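Just one protein chain is left out here, and the rest sit where they should.
What follows is subunit A.
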Amino acid sequence: MAIMINGAAVAAPGDARVSLLDLLREQLHLTGTKVGCNQGACGACTVLVDGERVLSCLTLAVQADGRSVTTIEGLGSAESPHPLQAAFIKHDGFQCGYCTPGQICAAAAMLREAEAGMPSYLTADLTAAPVLLSRDEVRERMSGNLCRCGAHNGIVDAILEVAAEHAA
């Protein structure tokens, strides 16, 4: 078997201790995925596995065997950005840019979660699908991604803009 990473097949590492994060950064040099804690507390390492957001620091690379992983590099590039990447620039949703790939990957998955009707602790109607994303809904759903530069307002604005485009 193999791990599909941004569409390319990669063999799972021989050393079972290697996290998905370290496989990406140290072995494949896909350094767009960041590391802020290595213990599941900051969200900087967020990637998509089969479309769902996971913390790659808490995922062993071998657990991704047979699955499809999308990193920030797979979402878009500087030349042809994903709508979320473009919206982050427009709303200044970052400063140092270090938490940013994790925020964007998390947001991409989060928009799909809301669309599928997955409730958060702020969702009043647990059966509504899709969930209407209020500002606070976005904040709650993005709270696993820390930003120390304090770009929170811009991040939420960027996500809301893309959510509105989705809905339109």
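Side notes on the structure shown:
Note that in this section a residue touches a chain if its C-beta (ideal position, glycine included) is under 8 Å from a C-beta of that chain, and two chains touch if they have at least 3 such contacts; residues count from 1.
Just so we're on the same page, contacts and distances are computed from a predicted model.
Matching "Dehydrogenase", "ABC transporter ATP-binding protein", "Maltose/maltodextrin transport system permease protein MalG" or "Nitrite/sulfite reductase" against the UniProt entry of the left-out chain gives the name "Dehydrogenase".
In the full complex, subunit A contacts the hidden chain through residues 15, 17-18, 22, 25-26, 29-42, 44, 71-73, 76-79, 81, 85-86, 88-90, 92, 94-101, 104, 135-136, 138-140, 142-156.
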